[in-house]
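Right, one structure below, let's go through it.
What you see is the complex with one protein chain gone and the rest in place.
Up next, chain A:
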Amino acid sequence: MTDPVLRLEGIVKTFPGVRALDGVSFSVLPGEVHALMGENGAGKSTLMKVLGGIYQPDGGEIVMGGETVVMSGPLEAKSKGIVFIHQELSLAEELSVAENIYLGELPRKSFGRVDWARLAEQTNTILKKLNVGFDAMTRVGDLSIANQQMVEIARALTVDAKAVIFDEPTASLTDAEKVVLFEVIADLQKDGVGIIYISHRMEEIFKITDRISVLRDGQYQGTVETTGTDEETVTQMMIGRKLDLSRNAAHHELGAVALEVRGLSCGDLYRDVSFTVRRGEVVGFYGLVGAGRTEIAETLFGLRVPSAGQILLDGEEVHIHSPADAIGKGISLVPEDRKGQGLVLGMNCRDNMTLPQVDDLRAGPFMAEGAEVAIFDQYRDRLDIRTPGWRQKVGNLSGGNQQKIVIGKWLSMHPNVLIVDEPTRGIDVGSKSEIHKLLRELAAQGYAVIVISSEMPEVLHVSDRIIAMYSGRIMRTFTSDEVTEDSLIQAISGLGGDREA
């Protein structure tokens, strides 16, 4: 058996009041793709920070090539051949691809001048390996997110990498871009590099990884061969219980039509969109990024002005001029970007939750703080939000709990129409299934729910009907009984024809 490129032995890291990592051990073999899985807060990020020299472990050791090493800082880690590809990109947008890749170690000529010719040449050699469609002197800000990620990867290839860590690399990639990424990973594998692959997406994990290690609450749960296991087993290791991944089968009584949209258009973003949502119904919007789904939601919420068409609420035509207007008319939007649009991270949990109704929660001229706490307590219990108390800043919560705060914020408005845009992006499987269950329950209680999602299992799991969009148009509407994965994929790729069900 070959020696591992990297071995972690009983790593312990404690923070005030928390044992974030409790004796974590696993090893990465050369040429192996090793998945690291766990719910949000399980300790994956902490472990990676220990590996990257950002945190010093309180116990245990890191072994590379048979020797115990100490990672004193990020530069040290890099010089030892450990490279990170982060989920959130850290590129200087105004600089060229080449400058970004060699930032801090630009090739020099005499008098410290940059050797541009050599820089371009070195960079293009690496880019050729990655088979990308841009060159060394392209400005990074002009690249798509996927290509920016390729720049990050190119950066990893400049050093003699022994282990490369990918942290949720596909979060913002399209399917075609994923294929390219997986090819790059395969190439690295061939060169004998060990790869740690962190992701919540099961399909990917089972497609490209060789072994899976699981963390739960900072504790190492074990390592399994990918070929010898299945999603259910891994999920159970991660959350300690079973998960319901079935298709939505239960239907409840549908009520009257709560929302009807007729021939709605908004410039080039989407055209001639018509659909209805009844009370008690979950309508899923499925499509690729850029298909116009989010833009429809933003129009319904008063953030965009439609160029044509009508919006009817309970059968009456309405004009929605602003979010305040939409809220007044009983529409709630759980936005796509939790941190950017959904929450004020520096504010506490309670204040975030009651933000849309601050004007209504008053006692004389003052905020009725007791009523606010009551609302927070109610939704904390109902949504099982885990926080030490309402005074906790939202920025300190895990992704799943943050999302629940946003959902609670909009449920507490008692909307007629609830729109949720990518409700489980970046959230661990446990919270994910809780949120799915919640959406079903809300429909059962008579809410009209619109779910926008890029994840097929999610749409299939929660929707009564699925509207497939491609390039600003509705391609087809499926009921949950007739939908198949193939027909859905065809519809969102523009292949399904214009048949309206």
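Following the convention adopted for this analysis, contacts are C-beta pairs under 8 Å (C-beta built on N, C-alpha and C of every residue); 3 or more make two chains touch, one makes a residue touch a chain; residues count from 1.
Note that contacts and distances are computed from a predicted model.
When the listed names "Fumarate reductase/succinate dehydrogenase flavoprotein subunit", "Hydrogenase accessory protein HypB", "Ion-translocating oxidoreductase complex subunit C" or "Monosaccharide ABC transporter membrane protein, CUT2 family" are checked against UniProt, the chain not shown comes out as "Monosaccharide ABC transporter membrane protein, CUT2 family". If you put the hidden chain back, the residue from A:174, A:341 or A:378 that touches it is A:341. Across A:281, A:351, A:422 or A:458, the single residue that touches the chain missing here is A:351. Where chain A meets the omitted chain, the residues involved are 16, 301, 303, 322-324, 326-327, 333, 335, 340-347, 351, 355-356, 358-359, 361-362, 365-367, 409.
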